[in-house]
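Quick one: the structure is below, and I'll ask about it shortly.
Only one protein chain is missing from this complex, and each of the others stays in its spot.
Each chain gets a letter, A, B and C, in the order it is written, and its residues are counted from 1.
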Amino acid sequence: MDVVKLILDIIFYPPIYQLLLIGLVGSLVVVIFILWFERKATARVQRRLGPYHVAPRVAGFPQLVADLVRYAFQEVIIPRTVDAGIFILAPIVATILSILPIAVVPLTSNPGYWPVPMDYSVLVALAISTVSPIFLILAGWASNNKFSIIGGVREAFVITAYELIAILSILAASATVLSFNFVDVVEAQSRIWFIILNPLAFLAAFLAVLMATSGFPFEIPESENEVVAGPFTEYSGLLYGLNMGAAYMKRFALSILMALAFLGGWAPYTPGEGILSGYLIPSIIVIAKATVLMMAFSFTRSVYGRFRLDQALDGAWRLVFPMAILGFGLALLEAYLGVV
Amino acid sequence: MTARPVVKRLVKRKGLFAGFKGNVDAITLGLKYLVDPKRFTLIYPNEYIKLDPGYRGFIVLHKEKCINCSSCARICPAAAMRMIKRQEQDPKTGKVKMKLWPVINYQRCIFCGYCVDVCPTEALYTVPYHDIVYENMAEMDWGLETFTRPPEHPVEKEGGIPVKYIVDEERGLVKVKAEGEEGD
Amino acid sequence: MDVEELKKRIEEALGGLVKGIEEGKGFIDVIVDLDNIVEAASRLKELGFDHVKSLTVIDYPKENRFRVIYHASSYLDEELAKYIVGIGADVPRDNPRMPTLVYVWRGVEFQEREVYEFFGIEFTGHPDMRPLLLVPQLAEAKPLRKEFIVKEEPIIRVKPPTG
Partner (left out) sequence: MSVWVYGEQKSDLKIEGAIARRIAEDLYEVFIGPQHPGSGHMRIIIRVDGDIIVDADPDMGYVHRTMEKLSEGREWIKNIPLFERMAIHDACNVTVSYVIALERILGIEPPPRARYLRTLLCEINRIAAHLYGFGIFGVFMGHSTMYMWSFADREVMVELAEKLTGARLTHSYPIPGGARRDLPQDFPDQARKAVRYFRRRLEEYRKIFLDNPVMRSRMEGVGVIPKKVAAELGVVGPVARASGIKYDARLAEPYDAYDEVEFEVPVFEEGDALARAWVKFEEIKQSLRIIEQAVDWLEKHQREAPMHPKFWERSPPLWKKVFEAEGRVKLLPLMANLKLPPGKAMARSETARGEIVYYVESDGKTTPYRVRIVSPSARNAIVFKYIVPGYRVMDLPTIYGSIDYFPPEADR
């Protein structure tokens, strides 16, 4: 039994569990599910069948697996005109960086299972989440293609506008509890979630994450009708798959942050002792909430079209940014009044 | 004259919450279809549409009705229908005669149906299917013997379920089993 | 307004420029001298024919001429919209040049480019005289001239198919 316990301890050693199991495997599973859900839900709204023939019995669930296999076996073409080193490294680094925030957030209130000391976890997680877009811009630049460069520049514009808002509105949650510790933020929500206390900040964060992670149809940087695939125009095979996956993984990471900050984290459940009650169940609750959030993101695809770049920026600075500021003010007010 | 131009104006958006109703409407509509998609997709190789008899599918020749007039070849807009010379023995007189027979090249046919409509004796007719695949181009150039037999319908042969589409007021089109049974 | 009245109005507006009026089914053609075509077209435009529907060129190799007609009609005047009036001239086949009407009707710009590539008629003063649809090598052949012949296959097959 010691062996089992040892293995469990290794698996549930927070950096390994959160980075490898949730960050890599979990996010892959969630992305597979979300992409399937996105395709199926959009198909339903659009009166189609969606993925089907890959596995008719389970309604085409493994479609993304099939896609990934295809990407994996495709030849990776590296054009002669690109800056090969950066060209290859950029998507890989971007993918790693986009799941890194998961490794620094607590998924339980049991201090034994915190990956890092928690006092500044909100700040650290948000800071890490802002690094990956740089590599997408870099990918566009290294591709040495007009569409890539236009796409990269667009990415830069959109990220500048929306990432700031996302950070600001997630920080609103920590402003309410006057702490940068995610555990404090979550525990303050045991009675009432911040989505109800501070809907403005949640809405701003929702919109900002939607735009910043550029999923269809908000993929202004890679909008196919003007710039083919934006920064990824020259990519092929696995590298292209990584690029696409990075956006979803980043969305997953940000969704986890949002679930912790607004949806009460593991809220109805009180983590106890031991691996099962202290770590596994709360982390699954958080992931489930993040998944629901991602389903909401995915659904917008079937209703909306693409924003124009200048309209998206205009909306960011004139509508969503003030909304985030108001949300922040509301958070401060709530902190002052001591609502939580 | 009963037609007339009518100048209309776009409804202007006013106020701070002008977009609100539009957003709510769109999302509600999306959710409505998420619950009830009203789809009528044809799952093709498993099902196939049983088309009306009037459908202009592949063209086949009744050789006994043909009077060798070559009207069909003359009207064919794509020059798919051509006449070939064949020596034939007349069953009554027993004389061997040179006769012109139509053959069709499905590489070129555009299924306009002119030949069927122009044939003075209704020797040409269409079969109500068109989903036939050929492995090479030469197979599509039909000779006289092939032309007199209706081609095989592969989907039907492989056990596809015949369905029909009927126009419906609620759902646009409704897929119905060709026998009359309600489909999916 | 009927066709006769329209003809009268056009004749009045164009004055002595009119060489002849030919009536087709569904349109009338006003033929003028090649030198006067810009003047005549601008007067026609002042009359209310504000756009060109079709820049029609017909090749008459036997008479050694191209007939170039700008079939104009009106958008803004609903009465004139019922008629199509062509203003045309004969362009000699051996020296196919004529002044452009782009500055009268902006809409003919692409159609003039089309005529340039298909017939080889050069419109002097055109702002952008390049082939529009064809690649330059094909435009050399001037495909819509009558001497360019497209071969079609005969009805009777020489080699019957098998089967």
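Everything below uses one rule, namely that a contact is a pair of C-beta atoms (placed from the backbone, for glycine too) under 8 Å apart; a residue touches a chain by one contact, two chains touch by 3 or more.
Just so it is clear, the structure is predicted and the values come from calculations on it, not from any experiment.
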{"item": "Chains in view touching the one left out", "value": "A, B, C"}
{"item": "Sole residue of B:75, B:100, B:161 or B:176 that reaches the chain not shown, by the stated touch rule", "value": "B:75"}
{"item": "Identified contact with the non-displayed chain, of A:95, A:176, A:189 or A:302", "value": "A:302"}
{"item": "Where the unshown chain meets chain B, residue by residue", "value": "1-10, 13, 18-19, 22-23, 25-26, 29-30, 39-40, 51-56, 69, 71, 74-78, 110-114, 117-118, 120-122, 126, 165-173"}
{"item": "Touching residues (missing chain, whole complex) on chain C", "value": "24-27, 50-59, 71, 73, 75-76, 78, 81-82, 84, 105-111, 118, 127-128, 131-135, 143-144, 148-150, 152"}
{"item": "Those residues of chain A which, in the complete complex, touch the missing chain", "value": "42, 45-48, 146-147, 150, 216-217, 219-220, 223-228, 301-311"}
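Note that only the chains that are shown with their structure count from here on.
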{"item": "Interchain centroid distance [CA atoms averaged], chain A/chain C, Å", "value": "61"}
{"item": "Centroid spacing, where centroids are CA-atom means, of chain B and chain C in whole angstrom", "value": "39"}
{"item": "Touching two or more other chains - residues of chain B", "value": "none"}
{"item": "Contact set on chain B toward chain A in their complex", "value": "26-27, 29-30, 33-34, 37-41, 43"}
{"item": "Chain A - residues contacting chain B, complex", "value": "41, 43-49, 52, 299, 302-304"}
